[in-house]
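Every protein chain of the complex appears in place save one, which is left out.
Entry: chain A
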Amino acid sequence: MPGLEVESKRRKRRHEEGQDELDAEPSALHRNGHLEMLSDDEDGNDIQSDDGQVDQFPEIHTESDSEEEEKEETSDEEDEEEDEEDKDEDEESDSASDSAESLHVFPKAKTVMSEITGQPKLVYPEIEPDYDSDSSTEDAPNRVGDIPMHWYDDLPHIGYDVNGRKVLRPARGDELDKFLQTVDDPSSWTAAFDKNTQMDKPLSAEELDIIHRLYKGENPDANYDPYEPTIEWFTGKGKEEVMPLSAAPEPKRRWVPSKWEKQKVMKIVRAIRQGRILPSKPKSKAKFEFYSIWNDTPSTHQPPLPAPKPPLPTNSESYNPPEEYLPTDEERKRWEETDPEDRERDYLPQKYSALRLVPGYDQFIKERFHRQLDLYLAPRVQRVKINIDPKTLIPKLPSPNNLKPFPNYKSLHFIHAKGRARCISVSPDGAWVVSGDEEGIASLWEVNVGREIQRWQFEGRIGLIEWCPRLDVSYFVVGTEEKLHFLIPPNITNAVLSLTQSLLAPSSLPPPPNPTPIKWNSVSPNHWSLDKPILTLALPDSSGLPIQAHWHRKGDYLATVSNSKTHGGVWIHQLSRRHSQAPFKRIKGTVQAVLFHPLKPHFFVATQQYVRLYNLSEQKLLKTLMPGIKWISSLDVHPSGDHVIVGGYDRKLCWFDLELSDKPYKVLRYHTRAIRSLHFHPTYPLFASSSDDGSIQIFHSRVYNDLLTDPLIVPLKILRGHSVKDQLGVLQVRWCGKHPWLVSAGADGHVVVWCS
């Protein structure tokens, strides 16, 4: 129907022209009714060219009818003539369609009696596909739908068509056929496999165009215009806003002058009036003065030292150090246990495989805090800790086991039944002990058996017993109240006995050189018996009890100390001349003990707080030792003569090196109660101290001939065995001659021999 189509085109154009005319002259609408018909004829020349352009879209044709009708409905009355023409044409088409309908087109159902049910049924005739029908463009005979096509892989057909008939699988050639086809058919490379039909279908031009566009990255729609002109809906000329947005009245401040500004201005005005601001202040004429910075003489100060350069980081500080730098678990534990200020390094090497894995600096906050403290001038507290193992402070002393022999057990004891055993003395040969108690009994007994051999009874208590150190004579002195008794032990050879007798009771008395208040009363050997003292010295009246005596090593001089205040209580008796003298006219303080120096003509005098060393031959004071003891109780001198030990009632024991100083070389405070007695062993490097706590302490005291080597003092043993009675413990200790045996006298009346 090309004729029909052309006409409808024509009508369209006409309608557009009519529109234009309407726009131009709306009032002349009716007058130009005829002209329009004429112009219809005039446009007939253009039909050819229009056809050439528009012919491409035949599909629209069907829709154009309905559009036409709609337009007709909405059109005005002036189109009535055209409507009439259209009606004519409709009639023509109707007649034409009617004729076609009668032939085959519009399916009319025939009512047929069904053979199966016996009911009448409508049977539609077959649709005859032609150019205008939908089914003519139907290109998918397979109607299986969108299913996986491999379901049909094993079947000879590939689906069903609209009538339910099988669509057979098209024959597909092998690869050679495909190749031949590409050679033969130039368009075959634009074909694509269609799953639905299981065969290659050539792509259409539109599809190729879409592919092209996608390939170029453009919008696949060919009609899409990315540069469409904008349509101004709300802006632009003639569309300005003229109405206010809100109905609120205009605020007053838009036109009233500002009060705040006025205040500011008035402030300035006031300042000007008061002269605080000079409006026309003369500008300073002083110009900026330059000066030469190099003219000054350079500073004589040293330039500040540059900050020390921090050491370069080492391998262990790397974030990825070699394995050997990593701490072991042990090192890590040790590092964590030590205090921060004691650590060698303030970090632990850690290994990260990559720099991005390194975590944030965990000390950041702390360092920042310390920096703040620095800025605040708060010094960082650096705790200085002395890290010393307390064991290293203890001096290295040899083990007591290596310093044997020393007394370590109680071998036997001798009992003074009645009173305290106050004093003891061991014979120079170390075989006999004389012990005296407060009841006036002096007992002589063997060291090794403990059997009393001889007993002497005196009046009053016994204050001292000292055995004469001479070996060619044998006697000892016993001090009682204001008296000194000289006694001879039994069981000595006749030679010794006669020599002793002639010494103590010489037949011809030497003339007394100077009158002294001390009487020497000897018993003639003919009238002497073992039970009686052979010589008795009567000390001056009210001199009290002699408490301490010391023999000079040659055995000729005997120094005694009495506990009275007169004459200082110190006397030196010379046996060979039967003479006694008081070496000191006056002594400050009470004398506690005296000692002869073992080698030199020196004499130690211990008063309550000081020990003084006198030279007897030159009659002068050599030295004053200050032990720092409140009340000295005892004193002994080392056999070498260079060392003195001093014990006090305030529990202290001081060792003096006479070559060294007036102050004690060492102060030992091991006893819990007052020290009563001290004694150096004559041959072994030992000394003993006894105390009121009932214990005896044995010390190893090695003195070196080398003046540079300090004496070695090692506590060896605490001997316990004496019981404390009336707050008194061990009153005197004495070593036993050549053996490391100790004899001790206790307030409990026991005299104990300690053996090694």
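The working rule: a contact is a pair of C-beta atoms (placed from the backbone, for glycine too) under 8 Å apart; a residue touches a chain by one contact, two chains touch by 3 or more; residues count from 1.
In this section, contacts and distances are computed from a predicted model.
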Complex member absent from the view - protein name from UniProt, among "Uridine kinase", "Ribosome biogenesis protein BOP1 homolog", "MMS19 nucleotide excision repair protein" or "WD40 repeat-like protein": "WD40 repeat-like protein"
Contact partner of the left-out chain, one of A:S188, A:N448, A:Q609 or A:S640: A:N448
Which of A:P321, A:P469 or A:P525 contacts the chain that the document leaves out: A:P525
Hidden partner chain, touching residue among A:N142, A:S425, A:T480 or A:Q501: A:Q501
Candidates A:A431, A:A538 or A:L660 - the one touching the absent chain: A:A431
Residues from chain A at the interface with the omitted partner, ascending: 404-405, 409, 411-412, 429, 431, 448-451, 453, 490-491, 493-495, 497-498, 501, 525-530, 738-741, 755-756
